[in-house]
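Below is one structure. I have some questions about it.
Only one protein chain is missing from this complex, and each of the others stays in its spot.
Let's look at subunit A:
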Amino acid sequence: MKEIITLTRKDLQLLFLDKTSIIVTFALPVVLVALIGSVFAGSFPPSSGITSYDYAFSKVMFWGLFGGVASSVASLAIEKHSGTIIRIQLAPVRKFQVLAGKALACISVILISSFVTWTFTSVLFGIKTASLLNMILICFSNAVFFAGLMTFLANFVSTERAAGALSWSVAQLLACFSGIMFPVMIMPSWMKTATNFNPVTWAVKAMEIALWTGGTFHELVLPVSITLGAGLFFFACSVYLFRWTTQNA
């Protein structure tokens, strides 16, 4: 565990030295909630029970998470390019621990991003939070999913440019098929069906439940299981791929 913490600390240290990553991951979601919330201020009648800011927050916070994924994928690409990953692999550390260190750093970034976005938007726009405890649980399961996705994507890139291109392409695709980019209810039926196979759809649903109604155990168990399971599945695939590529390529 000590090795994983050491790797995580180093990654966080590097991330907080990168101003662009900080802006994309922590500041951009707050700005977007303000922008989208104010543009659609008149579109949510009081009977809906939520404001445009509540709606914007439940979607926009995910862009911060995508930012966290993109910067973490880039950090592994930089390590591959500079050769520091070779040094880490040759240290008495298991491949699993190397990726777990990266994943834990990504989870930390995502939780911090969620916390920062929620705190600022709550103070500024009074974001509705029906169940804080459930929201924290959803943030954690989302973080596991996005960290797993990050480690998986990181296997396919070896440059920072490729990392950016791949992460944001995947982010757009996932956002498109999950209701983050436009509401599921206006999608054609085939697309609505497709959204069910996207873990981000379940992450968004779970977040909406926790924020707007609080949610019961029965309501949350499925979305949380899907996001957690998908994250762990991606992580397991990543460990296998990482072992294979480092031993054979």
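What we mean here is this: a residue touches a chain if its C-beta (ideal position, glycine included) is under 8 Å from a C-beta of that chain, and two chains touch if they have at least 3 such contacts; residues count from 1.
One rule holds for everything that comes next: contacts and distances are computed from a predicted model.
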{"item": "Per UniProt record, name of the chain withheld from view [\"Cobalt ECF transporter T component CbiQ\", \"Electron transfer flavoprotein small subunit\", \"Uroporphyrinogen decarboxylase (URO-D) domain-containing protein\" or \"ABC-2 type transport system ATP-binding protein\"]", "value": "\"ABC-2 type transport system ATP-binding protein\""}
{"item": "Contact partner of the left-out chain, one of A:Gly42, A:Pro92 or A:Pro188", "value": "A:Pro92"}
{"item": "For subunit A, the residues touching the chain missing from this view", "value": "2-3, 6-7, 9-10, 13-14, 17-18, 82-84, 86-94, 246-249"}
